[in-house]
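Of the protein chains in this complex, all but one are displayed in their positions.
In order of appearance the chains are A, B and C, and numbering begins at 1 in each one.
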Amino acid sequence: MTGMTVIVKTITRWTAALIFLYGAYLVLYGHLSVGGGFAGGIILACSYVIMILAYGGKETIHALPKAVAARLDSIGALAFLILASLGMFGGFFFSNWIRDIWPGQQFRVFSAGIIPLANIAIALKVCVSLFLIFFILASLRMTRKGDKIEFRSEEVD
Amino acid sequence: MVYTLCLLLFMIGLYGVLTQKNLIKIIIGLGIMEYAVNMLLIMVGYRHDGIVPILDRAMPLDEFLARAVDPLPQAMVLTAIVINVAVLALSIAIAMRLYQKYGTYDITEIRQLRG
Amino acid sequence: MVTQLLTFLLIFMIIAALKALMTPRLLSAAISLGAVGLGVSFVFLLLRAPDAAIPHIVVEILVLLLLIRAAIRREVKTVSGQRDIFGAAVAAVLLLLLLALIVPVFSEDLSFGAQPVWAVTNPQVELASAHYLSRGLSETGSANIVTAVLLAYRGYDTLGEATVLFAAILGALVLLRPRARKPLEEK
Partner (left out) sequence: MMNQMHFLLPLAIAIPLGMGFILPLLGRKFTRLADVLANLTTASLVVLSVLLLISNVQLGKPAVYWFGGWQITASGTIFGINLVLDGLSALMITLVAVVSFAATLFSSRYMDQYTARGKYYGLFMLMITGMNGCILTGDVFNLYVFLEIAAVSSYALVAFGCERDELEAAFKYLILGCVASTFVLLGVVLLYAQFGALNMAQLGQRIASVEPTRGSILALLLLLSGLGVKAALVPFHAWLPDAHPSAPAPISAMLSGVLIKAIGVYAIIRVIFNVYGFTDQLGMTLMILGTLSMVVGVVLALNQWDFKRLLAYHSISQIGYVVLAIGLGTPLGILAGLFHLANHAIFKSLLFLSAGAVQYRTGTRQLDEMGGLAQRMPSTSRSCLVASMSIAGVPPFNGFFSKLLIIIACVQAGRWGFAIWAVIVSILTMASFMKVQKYAFYGKLKEKWAQIREVPLVMRYSMILLAVLCLAMSLLIVPGISAAVLEPARDALHQGVKGYQEAILVLLGSGG
């Protein structure tokens, strides 16, 4: 994949930033308004995807290499699991122990204990996952050589 | 009526999965089926004259309770959406690998296993 | 009003779905699937489920992009080969029979926009969803009840679902690795 024209690239840079901001807002305010980890995470992924589309895989991979993305994917999932396991302090998996200690005020950002944290973990996980899905499936090269189809992704691990 | 149409959509998807000969078309049929089930789930949770199940300070709790639509199906749908996209991605990956091996998406030409 | 709009959207989606399956061109099939997905998002919005609508529309776009980029940009553009008309007809008849079996259950026993059937006859029992709505904010601190259900009450489901996504990514990475087998080394 090569990139598109300069105009597209410039506009994409701005829109990607805006999309990224919107995604971040959805994640952080997910427990107060529409949104949440999934919606936010997917939108964050979208900002990367349009970068891939405009700039091509080669340049985007500098921003977030595949190996790093795969690692982040594991880490996001692990973070959510650890968050759930820490609930053991409250007696049960998934118990909201932070909120027991520090209840906060309703309708404020810091009010729901582990929920915003879980939202962030989920968002990280979903964002990186969808980015990876898109990247590995879309950046794959298949070239026909005689009868055989050559097959390689841009980065070999 | 709405349930009937939604189920019809489900059956169209199933029909596609059963009869199509092209891997991509089969995946598309699968996608249609899953969409139909997700929609059904949201329809089940809908209440007449409903409002979004998000509290805000202005809304008295009684009115909210009486009018809000069922939040549980929405949470289930979110789960189902992510599962669907995961499965679709995996199926596309397998289809692409198959294409690389056989040079075709046609299922009638991809036949090694018999018996 | 909601019902009429919904019916209209559903008919649109059915037409799009039929188009997706009937057209011989893969590109237009994928785009028709996109149209169905767009309809689904509108239905979600219409039925007061913005929390589901936002992820759905974005996921839909991603799947569409995937289908177009990853699958359609090959040499194969159209579906080749003749169709098995007999098999298709049999399948269609069977599915219509199945539909005739299922539809009465849904359209007569369930009524759109009402409480679950069981709750109507047993109004004294509090359903799980009523519990979420009435106590969700005070018990979890999340004003968005869907988020409360997703991450607090049914957080275990969400963990499971993140795991499915993880497994699929891992599967795709595994499937698309350039070299799958290597010769055995004797030790």
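Everything below uses one rule, namely that contacts are C-beta pairs under 8 Å (C-beta built on N, C-alpha and C of every residue); 3 or more make two chains touch, one makes a residue touch a chain.
Remember, predicted model here, so these are calculated numbers, not experimental data.
Within the entire complex, contacts from the absent chain reach the displayed chains A, B, C.
Of the candidate positions A:Met4, A:Leu28 or A:Leu81, contact with the unshown chain belongs to A:Leu81. Contact with the undisplayed chain is limited, among C:Leu5, C:Met22 or C:Ala128, to C:Ala128.
Subunit C meets the missing chain through residues 101-102, 104-106, 109-110, 115-119, 121-122, 125-132, 152-157, 159-161, 163-164, 166-168, 170-175, 177, 179-185. Remark: the residues of subunit A touching the chain excluded from display are 70-71, 74, 77-78, 81, 84-85, 87, 90-96, 157. Residues of subunit B in touch with the missing chain: 10, 14, 17, 23, 26, 30, 33-34, 37, 40-41, 44, 72-73, 76, 79-80, 83, 86-87, 90-91, 94-95, 97-98, 101-102, 110-113, 115.
Keep in mind that, in the parts below, only the chains that are shown with their structure count from here on.
Here B-C and A-C were compared by C-beta pairs in contact; the pair with more is B-C.
Each chain gets one centre point, the mean of its Cα atoms, and the points for subunit A and subunit C are 21 Å apart.
Note: centroid distance subunit B to subunit C, computed from Cα atoms, is 2 Å.
Residue positions 52, 54, 56, 78, 81-82, 85, 89, 92-93, 96, 99 of subunit B each touch two or more of the other chains. The set of subunit C residues that touch two or more partner chains comprises 50-51, 55, 59, 62, 66, 70, 74, 137, 143-144, 146, 148, 150, 158, 162, 165, 168-169, 172, 176.
On subunit C, the positions that touch subunit B within their shared complex are 2-3, 6-7, 10-11, 13-14, 17-18, 20-21, 26, 29-30, 33, 36-37, 40, 43-44, 47-52, 55-56, 59, 62-63, 66-67, 70-72, 74, 76, 79-81, 83-84, 87-88, 91-92, 95-96, 98-99, 102-103, 106-107, 110, 112-116, 128-130, 132-134, 136-137, 143-146, 148-150, 154, 157-158, 160-162, 164-165, 167-169, 171-172, 175-176. Interface residues of subunit B, counted against subunit C in their complex, comprise 1-9, 11-16, 18-22, 24-25, 27-29, 31-32, 35, 38-39, 42-48, 50-56, 61, 64-65, 68-72, 74-79, 81-90, 92-97, 99, 104-106, 108.
Residues 50-51, 54-55, 58-59, 61-62, 65-66, 69-70, 74-75, 137-138, 140-144, 146-148, 150-152, 155-156, 158-159, 162-163, 165-166, 168-169, 172-173, 176-178 of subunit C are the ones that touch subunit A when the two sit in their complex.
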